[in-house]
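Below: one structure in structure tokens.
Omission of a single protein chain aside, the complex is shown with its protein chains in their original locations.
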Amino acid sequence: MQKLASAIQDMAKKLLEEKKVDLVVGFAGGSLPLRSTPCFIRKPEDAEKLTWDYSCENNLANYLRKREGKVAVVAKGCDVRSIVALINENQVSRDNLYIIGIPCSGMVDRVKADEAVEGKDLLAVEENGGSLILKGKGFSKEVKLDELLHDTCKVCRYGNPVVYDTIIGDTVPDKAEDSFADVAAFESLSPAERRAALAAEFSKCIRCYACRNACPMCYCTECFVDCSSPEWIKKSTDTADNIMFQAGRVFHSAGRCADCGACDRACPMGINLRGMTRKMVKEVKDLFGYETGVGMGEKPALATFTAGDPEPFLVKE
Amino acid sequence: MQRNPYLPLPMKLVKNFTETEDKLIHTFTFQFLSEEDEKSFPYMPGQFAEVCVFGKGEAPFGIASSPTEPGFLKFSVAKVGLVSTALHMMEEGTIVGVRGPLGNYYPLEQLKGKNIVIIGGGFAFTTLRSMITYILKPEHRGDYGKLTVIYGARNPGLLLYKEELEEWNGRSDIDLVCTIDRPVEGWTGRVGFVPTVTKEVAPSSENSVAIICGPPVMIKFTMPELEACGFKPDQIIMSLENRMKCGIGMCGRCNVGNRYVCKDGPVFTKAELNQLPNEY
Partner (left out) sequence: MIIAKNALPGLLDKLAAEYEVYAPVKQGAYSLYKQICNGAEADFGYVNSKIPPKGILFPQSEKLYSYSVTGEGTSLEECVDTRKKVIFGIRPCDAKSLLLMDNVFNNDKFQDPYYLTRRSNTILVGMACNDPAGTCFCTSMDGGPFDQSGLDLLLTDIGEAYVVEAVSQKGKDLAAALALGAADDSQKAAAAEARESAEVACAVNTVGLKARLDVNFYDPIWEKFHEKCLGCAACTYSCPTCHCFDIVDEAKDCNGCRVRNWDSCMFPLFTLHGSGHNPRTSGKERMRQRIMHKFKYFVDNFNATACVGCGRCIKNCPVNLDVREVLADIRGSEARSDK
């Protein structure tokens, strides 16, 4: 990890010194255990702030829209998929972007770490081979790194960036096709059970919109939830409206969601948002054979059509 | 505890009048339903109220009527959002809610014995109308010196309160200068932007106070003209607008620095505003 970090620093420094870019968006060390933080480097001498480890969970594609000048971004596999999707939607110019791709084998889920120590206050984390030692007042617990990874990372097949200008780090091994077992489990429930499962999750929602704002693809100037005429959904926190908000968001990102999990990671209340987003990802994949952000120049699945498109929404006699 | 400040007073819309030629500004006259209600609403020129359209919501508007006009409240409202649009379409006879009076008012006590220069632009003439009507009342007129009013709009059709402007024009106890931005056939009055006209009129700053309301760009360019006439920041009074909800200093959105426009304003002197950040 340390080697990776210094390679990233060197690359950032070089790009800034040679004036190939005006800005490098990457990660710096955070103020909490298991926490890195997005950072913006404009001077070569500041490049040493850049870091890389298993806590770089934010999707930096979110910071690339409406940028002036040339920008380099430190991007793991899912960030790159989002970047490709944004380029395909004309939100980011490929010509002004320098992608420092980082093969990624997964990021740590702090909620899982919290659960592992039963909600006690985590004060420090040490690495021990393939494990992390979670420490706090009066406790120390060793947990396998693999067990702490985000669920998104566990099924991610695009740890290796699909597009890049330079790549730092060793390629990660390919994974088997995603079986969408989580979605299948949800689909197997009865409608009443599904409704109950959704209600249980979304009763926790505080409508802080961290999910929406963390999503690189949620860039509407006016989000439908903020619209007052017509008022699509109530502004109050009501479970049914909370579900409507998320459902609206998920429908709007159909064929655009790269399943990066940024929404899920941003949620302070620990709501399982991927339950919904991945259902849509699976639908789009099943119907159109389309995966977001893996092919440069592709049109989003729902922004194009072919004569062979399935029409499952047509009721056939 | 005092009465619940969130509860509106029911009032009846007795007149929905299309004020401007472009039909974007209507003047609404609301009647108090009882004498008791009216007593519970003692207001002064410069204050505002939250007008609530049941089923749509509330929005704050400056009170255009004067406390010297008993029995009703008047508001001139531009059609911009949910509530104002609903108001524009409202039939006479409908019941609305009015919450207030809110905010502070023009410092009528301190203005006694002084010459008053009122400068208004566009549809930001509402509380200025209240002020002028108040001063022109025979029992108040003697308390104040010379009254000069400069009022501009893009074209004659966009001037508010046309009948009253005409009446004021014929009086000797008010010096009214109406102006439009560009010449129009049939308009015999002055032509020119408010800052230019202010420069021409050159009101004296001696023992005077200027009250100025209008679009930001008008205020920006009129300020130097007033300063050139010798007006000091504490002789210039402004009325601010910011997005508001509660109107009582709690919901936290209308602040400019440490002051709430709703509770500590909307009336501030330029001297006070100079101490605050420019977030309005």
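We call the chains A and B, going by the order they appear; numbering starts again at 1 in every chain.
The rule is short, and it goes like this: contacts are C-beta pairs under 8 Å (C-beta built on N, C-alpha and C of every residue); 3 or more make two chains touch, one makes a residue touch a chain.
None of these values were measured; they are calculated from a predicted model.
J.: Would you mind spotting which of A:Asp114, A:Asp165 or A:Glu283 touches the chain that isn't drawn?
T.: Per the contact definition at the top, the residue touching the missing chain is A:Asp114.
J.: Quick one: which of B:Pro42, B:Pro138, B:Gly170 or B:Gly252 touches the chain that's been left out?
T.: Spelled out, the listed residue whose C-beta touches the missing chain is B:Gly252.
J.: Which parts of chain A face the unshown chain closely enough to count as touching?
T.: 30-32, 35-40, 58, 62-63, 111, 114-115, 118-123, 137, 204, 206-210, 212-214, 226, 234-238, 265-270
J.: Please identify, in ascending order, the residues of chain B that touch the omitted chain?
T.: So the residues of chain B touching the missing chain come out as 1-2, 4-8, 10, 33, 52, 54-59, 78, 80-81, 84, 93, 95, 97, 216, 241-243, 245-246, 248-258, 263, 277-280.
Criterion: only the chains that are shown with their structure count from here on.
J.: Touching residues of chain B toward chain A in the complex: what are they?
T.: 81-82, 85
J.: Please name which positions on chain A make contact with chain B in the complex.
T.: Listed in rising order, the residues are 228-229.
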